[in-house]
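Only one protein chain is missing from this complex, and each of the others stays in its spot.
By written order: A and B. Residues from 1 in each chain.
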Amino acid sequence: MRRILLPVAESPTLEDTITYVAEAGVRDTDAVRFRVIFLPQLRATPLDAPAERGDTLLNRVATLIEETTQGATAAVSVETEIVEATIDLYTPIDVAEILLEQIETYDIDQVQLDPSYGPPSKHGFVHPVERILREESTAMVEIAPFDPTPGILPGRLDVPRTGFIFTLSFLFYLVLAGGISTYGLVTGAITAGIVTITLGAITLWFPPRIRYTPIRFLRAFIYIPYLLIAITRANLDVSRVILHPKLPIDPRVVRYHPAVYGPFPLATLGNSITLTPGTLSMRIERGELLVHTLTEDARTDLIEGGLERAVRFLFFGRRAMRVASPGERGDITVSEPLESGGEE
Amino acid sequence: MMDTVIQLLIIFLIIGGIFFTFVAAMGVVRLPDVYARAHTASQTDTLGAGFAVAAVVLAMGPEPRTAVAVLLLAFIFVTNPTAAHAIARAAYATGVPPWGESTEDDTE
Partner (left out) sequence: MMVVSMVAVLSGLPDTESLFLLAAGIFVLLAIVMLYRVYMGPTIQDRLLAVNVLGTNTVVVLALLSVALGEPWFLDIALIYALLNLLMALVVTKYTVERGGLR
């Protein structure tokens, strides 16, 4: 009986890896058990809540393994699990620790790693993981032999990306040119072409999808006025505080896990938080925001989570708005005020 | 009639712009630490600039060039908070302590 551990996450080489592992797994053995695990803390899910995506991802992997191993002489079984780690998974060491636990508990002989396994956009994350597993366990560790990065660029220049960037820069050029003329159209097309070729591949992480992009654009017409009203209202509050002779501010730093996933939605949320007076995002890292708040009122707004809901609406639609507020979820921690005279 | 309405709207926007930019200037001068000042830079100043540029858009009326002004408006709303965030992040990363002594001697 061969037992193979296969940690998975959304990645460009995932399918190749699964097929490879499944084919190699059934060779020269009479029984093999694949244990496929997903660590939600890696937040490798661009679109939806981690747990839901984890389920669909694991199902997809299990199906793919079963399809690939059909007709093999060996008896194949697949078990999948979403592993909720008790520690924060930031470094390869943390991830390796979880995998070592798995090896121990389930008596694993082989660990198969996807070459681009790890948090999104962390290239080479898998190598230290592999090294630690080799040193600390007797299991055979292998990274599937696929090229994880197409060149050094984060994205490939595919048709949707090319079209999107070309159109955008072409329109921008025409606006600057102040109207449509033959000269403008020709020079604009050339310029947009140069921009697309040189910068196209590094502009977008994911190609724009016909399914999402236009509807998000329409939703922006609701989101932007909402944001503008929120900004104006909060601006008047902050103006009162700043012009007040006594300057009654109460600055605190807030740690905030928003229910918004993926780089672009997170950036939108961070930007909106910064635009709303009284709150300023200081750091966005691994799905966590560090927000500087100027007044008590601004904190209350953040805890009630109106903006978070609006951003969820913008990216995921109306149904996604029904979510508990950050305060109810306990995803916000407010720092204690620092006593004056403390360390500089 | 329409002209008067637009004229009044322009005056309103310009006054709003000046008011919020004034608040931003006061904030930059009065507030106690980088993070607090970044608030005024990213928000009150953005709104002030937004009001003023909106007045420009109105005053130019419907002509091709107005598109540039609208674009400018959009850029200000995207770039200002980005810059403020970058600055706050840099301050945090280089170890500038947040909120310093802002509880007691607020104005410096």
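To be clear about the criterion, a residue touches a chain if its C-beta (ideal position, glycine included) is under 8 Å from a C-beta of that chain, and two chains touch if they have at least 3 such contacts.
Bear in mind the structure is a predicted one, so any value in this text is a computation, not a measurement.
Touching residues on chain B toward the chain that is not drawn are 7, 10-11, 14, 17-18, 21-22, 24-26, 28-29, 34, 37-38, 40-41, 45-46, 48-49, 52-53, 55-56, 59-60, 65, 68-69, 71-72, 75-76, 79-80, 82-84, 86-91, 93-94, 96.
Convention: only the chains that are shown with their structure count from here on.
Chain A and chain B have centres, each the mean of its CA atoms, that are 30 Å apart. Interface residues of chain A, counted against chain B in their complex, comprise 172, 175-176, 178-179, 231-232, 234-235, 238-239, 242-243, 246-247, 249-253, 270-271, 274-278, 280-283, 290, 292, 294, 337-344. Against chain A, the residues of chain B that register as touching in their complex are 19-20, 23, 26-27, 30-33, 35-36, 38-40, 42-44, 46-47, 64-65, 67-68, 71, 77-78, 80-82, 84-85, 88-89, 91-93, 97-107.
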